[in-house]
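Contents: one structure, followed by commentary.
All protein chains but one are shown in place.
For chain A:
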Amino acid sequence: MLRFPKIRALSKPISGPAMSEVELASRPAAGPSARPLLRVDGLQGWYGESHVLHGVSFEVGEGEVVTLLGRNGAGKTTTLKAVMGILSRRSGSVTYDGRETIKLPSRLIAQMGIAYCPEERAIFSSLSVEENLMLPPQVRPGGLTVEQIFELFPNLKERLSSQGTKLSGGEQQMLAIGRILRTGAKLLLLDEPTEGLAPVIVQQIGRTIARLKDEGFTIVLVEQNFHFAALVADRHYVVEQGRVIDTIPNRELDANIDKLHAYLGV
């Protein structure tokens, strides 16, 4: 499939640290020894007739934040969609919490506790902000309360009665993330949550992801901005031509920076 290169406001490093060094150091570094919550093995995926994923394999331990890095069209978004079960066709193996999901429809995958925040945010224009926030049904106990979500994103509280799509891009992103925190889902699939947002909002999203990790959420993040990814992730998987071609632990990122630049074509 042909994808045009997107224009990115934020392909350069974020000016100033998005999080303090202390904040970063205090976060527990989940090792690869953490129990795998999501295990993707030989995942193939198609958009209609075009074969996009050619055997993606990776693992995410419980409580980990991992990123999928790669160029445009490498298959990162498609991988998230395939995990969520919203591709027209997929094969291979995706196990969540030890259970195989490859044959399940997305509705049942969601009910197991996986939630997806798409790149285009998918805020519903015929719903108010409040309705958007309350739309996803609770699938498991233990989600954040609405009060906790307002604590993370105070802007939302003031705009509850607005039409969903009348929000700014940053607020829409907060709403798109906020609404899946209520549901009790433990695994969050976030597709480029910082895309096209102002640096100050990117920092807020970064703090939020760190907070969610502390709360015990497991997160798969698709990012183009690896400077942002480096601040929040435990591990990076490099995706190219529908496969995972390399794994880089975050603490070895500096040593691998040249290799990563080559992968991403920066």
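Please note the rule applied: contacts are C-beta pairs under 8 Å (C-beta built on N, C-alpha and C of every residue); 3 or more make two chains touch, one makes a residue touch a chain; residues count from 1.
As a convention for this text, contacts and distances are computed from a predicted model.
Between the names "Sarcosine oxidase alpha subunit", "Branched-chain amino acid transport system permease protein", "Response regulator" or "Dehydratase", the one given in UniProt for the chain missing from this structure view is "Branched-chain amino acid transport system permease protein". Interface note: of A:V52, A:A74, A:A110 or A:I149, the residue touching the hidden chain in the full complex is A:A110. Note that of A:G55, A:G92 or A:P118, the residue touching the chain absent from this view is A:P118.
Looking at A:P137, A:P154 or A:G216, the residue that reaches the missing chain in the full complex is A:P137. The chain not shown here touches chain A at positions 84-86, 105-111, 115-116, 118, 122, 124-127, 131, 134-137, 139, 180, 183.
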